[in-house]
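Note that one protein chain of the assembly has been removed; the remaining protein chains are unaltered in position.
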Amino acid sequence: MQRKLRMAMIGGGKDAFIGAVHRLALNMDGLIELVAGSFSSNPEKGLESGKTLFLDEERIYPDYKSMLEKEAAMPADKRIDFVSIVTPNFAHFEPAMMALDKGFNVVLEKPITLTLDEAKKIEEKLKTTGLNLMLCHTYTGYPMIKQAKELLANHTLGKIRKIYAEYTQGWLSTFLENTGQTQASWRTNPEKSGKAGCMGDIGTHAFNLAEYITGLEVTQICSTLNTVVEGRMLDDDGAAFLKFNNDATGVLTATQIAAGEENYIRIRVYGEKGGIEWKQDDANSLLVKWLDKPNEIYRTGGAGNGTFASHNTRIPAGHPEGYLEAFANLYRNFALTLDAKINNQNPEKEWLDFPGIKEGIRGMAFIENIVASSESNQKWFDFKI
Amino acid sequence: MQRKLRMAMIGGGKDAFIGAVHRLALNMDGLIELVAGSFSSNPEKGLESGKTLFLDEERIYPDYKSMLEKEAAMPADKRIDFVSIVTPNFAHFEPAMMALDKGFNVVLEKPITLTLDEAKKIEEKLKTTGLNLMLCHTYTGYPMIKQAKELLANHTLGKIRKIYAEYTQGWLSTFLENTGQTQASWRTNPEKSGKAGCMGDIGTHAFNLAEYITGLEVTQICSTLNTVVEGRMLDDDGAAFLKFNNDATGVLTATQIAAGEENYIRIRVYGEKGGIEWKQDDANSLLVKWLDKPNEIYRTGGAGNGTFASHNTRIPAGHPEGYLEAFANLYRNFALTLDAKINNQNPEKEWLDFPGIKEGIRGMAFIENIVASSESNQKWFDFKI
Amino acid sequence: MQRKLRMAMIGGGKDAFIGAVHRLALNMDGLIELVAGSFSSNPEKGLESGKTLFLDEERIYPDYKSMLEKEAAMPADKRIDFVSIVTPNFAHFEPAMMALDKGFNVVLEKPITLTLDEAKKIEEKLKTTGLNLMLCHTYTGYPMIKQAKELLANHTLGKIRKIYAEYTQGWLSTFLENTGQTQASWRTNPEKSGKAGCMGDIGTHAFNLAEYITGLEVTQICSTLNTVVEGRMLDDDGAAFLKFNNDATGVLTATQIAAGEENYIRIRVYGEKGGIEWKQDDANSLLVKWLDKPNEIYRTGGAGNGTFASHNTRIPAGHPEGYLEAFANLYRNFALTLDAKINNQNPEKEWLDFPGIKEGIRGMAFIENIVASSESNQKWFDFKI
Partner (left out) sequence: MQRKLRMAMIGGGKDAFIGAVHRLALNMDGLIELVAGSFSSNPEKGLESGKTLFLDEERIYPDYKSMLEKEAAMPADKRIDFVSIVTPNFAHFEPAMMALDKGFNVVLEKPITLTLDEAKKIEEKLKTTGLNLMLCHTYTGYPMIKQAKELLANHTLGKIRKIYAEYTQGWLSTFLENTGQTQASWRTNPEKSGKAGCMGDIGTHAFNLAEYITGLEVTQICSTLNTVVEGRMLDDDGAAFLKFNNDATGVLTATQIAAGEENYIRIRVYGEKGGIEWKQDDANSLLVKWLDKPNEIYRTGGAGNGTFASHNTRIPAGHPEGYLEAFANLYRNFALTLDAKINNQNPEKEWLDFPGIKEGIRGMAFIENIVASSESNQKWFDFKI
């Protein structure tokens, strides 16, 4: 790279959660510079937020529209290369469409939009503009998830037969949305969050991991969603049976009312010859289990890893890499890809391995299908897009 | 106790698996003496088996019928107190009924019978004879399972909301029944195993654990069973959504085709204030997770345990107790209860805490309901008995 | 085997700890019958203890001397084959010597005697009588310890370079011997326990494991022992640097004042190509670490094990085997060996793999040397026997 890429952030002001996480992640590798932002729907708060980030005040904007207008009007060697949109779900679509219209690449938090229909429109816009989009399915950034994908893609374990994906949280065990907690408020509000609560927020991650690791696609679903905490407007718990396009089956569980759980993610995939298991609380290990020989443990930075895991590893084995490094891998791969494009070079295949619009469309379809299935007394639903 | 209880075994000869496990378990505490047996449908093999167990040849019988006849005719100070039936499922009902008719208490492997109807007949017979039956849901014998049950019964975690029960094996990943492997052969044969394969063999354990630990009962079920290995006659994989009689929901998974897995059991229960987690591969720990304070680890033999866990612990904390000790707890509690009855004493509540006919009936209903649900395109089935 | 072996116990009455553990272990496999005993220095208590074990009152003896006399006078088809001596250390030597004189094989708790000199006398007696002795270094009975030994013996990991052995307990964190606790009282009393407290009780186990697994012998030692709890008469904590006869070095730590610890044992051995790690709290796993490929996990009952591990495994992988099964392996191997001898057969090499007089001598030398080293300001001591 010849220079850092220039980025603007939409959302992510002082009271927000995920915007700050994005900044930790994108800062890490020193490939991206946050140069502009409209951090809040409240311009004063947004200005204050931008100042704590040491931005040039001229590039702290009161709203995303004026930002995109003004940035688009800047000379090429100053204006941003991409925007990162970290607002609640309902405020993804419009800024993303306008950014693309103005010629900016886009980073989006998941789920990509409020509705599947919006996601399809973004897909169209990407086609017509030729711009790039990255969707923040952070867990795909872990080196050991990459390694799992590579082992499975190489058919090391034989034909895939069974997939278990679980995402278990406890933070919504009480009626937190009634206490003024910002995160709880919008995530449990269908107008801001969309059709699904728990399934949109974390079920989509479990779904994405299952498809990402295996390279398979869900074709049928049978689900049951629950609203456990009284007064809540969206699901806070649920499960689904899955069928995949190679006849494998799966079970997906996601809950936010498992009191005492933090942010537990586990995925297991079994083929004819063995299985893999990955858990976020031991993120740097990938357990590979065999029918006929001792189990093996692949490790971040350890022996035996493929090029995808290695490319996404920063420090030697035994120095734990965590969630922020996984997140940083998404930003790094996106930046390397954009930079190659800017310089008319071919990105490496490892760089291109970040989630995008396809994952966004499938995630929205997951939300629509799992909600529809849960509401129906018909057992199996075709997974429609 | 004034004397060891005298026992006969039906089944469990040289090529069998679980009979030898029973003997390891019942020997341990020195409260039970194996004095008789009809170990095989092949009388010669049965004789040979009995000799390796150092039995008096006169009490090694060619078949269970002659055994029960002859033992019943013996003087009270010599004849057996109970029989332990460790044959395949299809050969549970008749010897159990005859044993009860002859006045002997009964130990039975699970699932209790081939059909729910047979189980109900045993229930009737128990009522009329006043005899005792123990069903080998071994996992309920672990001290930390007892502790989990006691914590939940005391409402330590608030109202129960969510239950996950999983039982994962890989030993049937190949078409093993075609290789002459005895265990695989009968377990995958509907005539010998019953309506369900995996769900009968291990799904019943997961179901039993879920109900045992929580004290709740399943009221509705939605299931999907699969036969993954080509040529197999019964399910070897499946999952179910569950609803419980307090409005809690659950997910149960059981599989025997998770290549590379041994005998993995995990159960998690979440209440309003926290959750518990137990895994067989760390059987002496019970993790208790809290919404608002550091998690805790209860340990076999450790501080803070209740009377049920303590009664079922043999050695100091840090000396791992395993599967055989859990199994021995079932036999020990059954023996203590029988002995109290023989001596007209009241058994302690901790002794009475072993699985019996109620669990047998519910287990058979589980098999019937999970198979019916899986075969139907109706989503939710009432759990019928 | 044609019959169960007949055993008498010396010590192990109602208030004792380890005697009951022995009985659980020796009962398990049904190869040994406890037929006689002198369970206490208090004959009334001994009688009561024997009755709870359902022994023939005639064979519950008031003291070990009369027992050994009378048993020796019994006909061959009735008298005991061996005695198991489970008294405190100071009461090992005399009954062991008398038992050998009377022609009985012997099982002894560790450390084998009160002094190295006594141990040497037992060695002489064994030579002259040709009888067998088993010493209860229980931890050598774990299948994964056997597997570690076999891997190292096969030079799978190259030349051994480094050994860490640790044994960590917390039960003597307070002045427990002042509270009437029987176990604490004699173990902290030099007249009953010998020259060392912690190092005799558990340090010997760590030492034995290190030598057993590696097949090496300690040649030099540098130690430091501490008495942490005020008023205590013996060491309750300590550590030693070790040099082995192949130039490998080691570190051994043992403590009984690590408040909050149960009975933690960990042993790690590193060769040129990799290392092994075993921890009692995950006793059914053996971690094998490699310099240049993914680590492996051997499992009790799992794929890849050698004949020693397999012979000492009772149930399929994933059904945890624990401390009592490890202990039972010692008794089983001792019984199989004795039986072969009785029947003039050659015992299998796997049967002969139980600790005996050699380990007893080395354990006593360990105690003498570690105490001498600790008391000296000379840094390195030759390990003298």
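Note that the chains are named A, B and C in the order they appear, and that numbering of residues resets to 1 at the start of each chain.
Just so it is clear, contacts are C-beta pairs under 8 Å (C-beta built on N, C-alpha and C of every residue); 3 or more make two chains touch, one makes a residue touch a chain.
Note that the structure is a prediction, hence the values are computed from the model and not measured.
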Check the whole complex and report which displayed chains the hidden chain contacts.
-> A, B, C
Cross-chain touch to the chain not pictured, restricted to A:Met97, A:Leu324 or A:Leu352, is A:Leu324
Based on the whole complex, identify which of C:Gln2, C:Asn154 or C:Gln378 touches the chain you can't see.
-> C:Gln378
So which of B:Gly130, B:Gly231 or B:Pro294 would be touching the chain we can't see?
-> B:Pro294
Which of A:Gly50, A:Gly203 or A:Gly301 touches the chain that is not shown?
-> A:Gly301
Touch criterion as defined above, residue of C:Ala72, C:Val228 or C:Ile385 at the omitted chain = C:Val228
Residues belonging to subunit B that touch the chain removed from view | 288, 290-299, 302-304
Using the touch rule from the top, list residues of subunit A that touch the missing partner.
-> 1, 3-4, 17, 21, 23-24, 27-30, 34, 52-54, 169, 171, 261-264, 280-284, 299, 301-302, 314-325
Which subunit C residues touch the hidden chain?
-> 157-158, 161-162, 164, 170, 173-174, 222, 224, 226, 228, 237, 239, 241, 249, 251, 253, 255, 257-261, 268, 270-275, 288-291, 295, 376-380
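One rule holds in what follows: only the chains that are shown with their structure count from here on.
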Could you tell me which chain lies farthest from subunit B when each chain's centre is the average position of its Cα atoms?
-> A
Distance in whole angstrom between the CA centres of subunit A and subunit B is 43
Intercentroid distance (Cα basis), subunit C paired with subunit A, Å | 55
Distance from subunit C to subunit B - Cα centre to Cα centre, in angstrom = 34
Touching at least 2 other chains, the residues of subunit C are 299, 302
